[in-house]
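Missing here: one protein chain of the complex. Every other protein chain is in place.
Going in written order, the chains are labelled A and B, and every chain counts its residues from 1.
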Amino acid sequence: MFPTLAVLRTSVTDFDPTLPGRAKHGDEQAFIKIVEFYYPRCLRFARNMLGSEQDAEEAVQDTFVRVHDSFPRFREDARFDPWLFRILANRCRTLMARNRRHRSVIEYGDVPQTATAEHEIGADWAEEVRVVLDTLPAEQREAFLLRHVEDLSYEDISAMTGAGLSALRMRVKRACDALCARLTDGSKDDRRIG
Amino acid sequence: MSNFIRWTARLLGVAAIASAPQFVGAQEARLLAIRDDATRDFVRQFVEAARVRGTPTEPLVSRALEGVAFKADRKRIEQAMAALEKRLRRSRDLLGAKATADEVAAGADALAADVPAGMIQEMKKLAPQRQITVELGVLTELVAKGISPKVAAERIKELMARGATGAQLTELNAAVQQDVALGIKPVAALELRGRGVMSLLPPPASVNSAQRR
Partner (left out) sequence: MIEESDELIVRAARALSGMPPTKAGAVARVLMAVRANQARPLPFWKRAMRRFDETSVSAKAAGLLMAASLVIGFFARGTVGNARDSFAGGSELSGPALQSIANMPAESRPVPVAVAVELANAKTVAVVGDFNGWDPSVTPMQRVGKDGPWSATVLAKPGRHTYAFMVDGATLVADPRAPRAKSSDFDGDASVMMVRTP
């Protein structure tokens, strides 16, 4: 079914828009190229949603398994990104529910733990943003990431999540308000200066 | 949907068996699967004696029926039941009188895998009010994968102390199994996946208070 792993190419620069249609009709090379192209982006979203590299890898792997299963049902006239991210967002939600993350104990100033349990005083800007992002309700976090990081339109996000446009705009707005309030407060926090 | 109805019905059947008054009858009926009369009589008497001693009997019946399924002769079944009964008693001593039958059986499995008795006791001390059946099962499987009992038990204890749930430990075990299948050394896989679980757990209270100053 797949070529041996040794001949897999590892770099794809431009995305060929015919790939999803070809993968739908059983072109395995097309599917491989889709994975190679979208893997980093999916990992980025999952990492930002879940806060853990391990969980993010699991979510992304599971997503592509489901994408492969579901390709026969993919409508070729639909855009691929929202379809893919719908599956990915659902997987992230499932993992979050499964892991029962203790969101309430993650306080501002704590760096989200990845490979180690140590807390880094003076974490860099990206980590700080992730810390605050982590404190948001999952729906707000998801909406913010899909809109401002993955650059999907409100219409696409609405179709993916089932939420109405105004509800989505409210979620994004609340996420922005919280980010601004907490990131601005953080600049005055002694702990960050370390 | 027929699958849903079937397993819902079986779930209700399990409830019936689990209720005490019917349990003895259910066990006796299952012994009828042992066709050899001498073996069946031995098992019946052995299980009754174990019940009088306060040893959980369900694991013993299950072991006997496993032997029947594997077409073991009476001598092998007797030896297996005797060895298991000894481990069940030891496990009960380690886990305490309030331990459930499943927990005691899981402890016996861990002892069979050469997990030091003291480690089992220390694990129970970390969760005195709840069952640690899943935790003991994960420990047994990690040891089966080639990780030394002491190292595996220390890691499980560490994660339990930080609040890891049974579900998280089950996922840890599955991830380690997968990693080993991909060629990663078992100890390295446990270390890697253990850190992954650790990163999901709330920090220790002492770290939090130091941060707050």
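By our rule, a residue touches a chain if its C-beta (ideal position, glycine included) is under 8 Å from a C-beta of that chain, and two chains touch if they have at least 3 such contacts.
These figures come from a predicted structure and were not determined experimentally.
Need a quick check: the contact residues on chain A for the chain that isn't drawn.
Given the touch definition above, chain A has residues 1-2, 5, 8, 10, 31-32, 35-36, 39-41, 43-44, 47-48, 53, 56-57, 60-62, 64-66, 68-70, 73, 83, 86-87, 90-91, 125-126, 129-130, 133, 145, 147-149, 159-163, 172-173, 176-177, 179-180, 183-184 touching the missing chain.
Could you pull out which residues of chain B are in touch with the chain that's been left out?
Counting only chain B, the missing chain is touched by 1, 3-19, 21-22, 25-30, 32-33, 59, 61-63, 65-70, 72, 76, 79-80, 83, 100, 102, 106, 109, 113, 130-131, 133-134, 136-138, 140-141, 144-145, 165-167, 170-171, 173-174, 177, 182.
FYI, only the chains that are shown with their structure count from here on.
If you average the CA atoms of chain A and of chain B, how many Å lie between those two points?
The separation of the two C-alpha centroids amounts to 37 Å.
Touching residues of chain B toward chain A in the complex: what are they?
My answer: residues 163, 165, 167-168, 175, 193, 195-196, 198-203, 207-208, 211.
Per the contact definition, I'd like the list of chain A residues that touch chain B in the complex.
52-55, 98-102, 105-107, 109-110, 113-117, 119, 191
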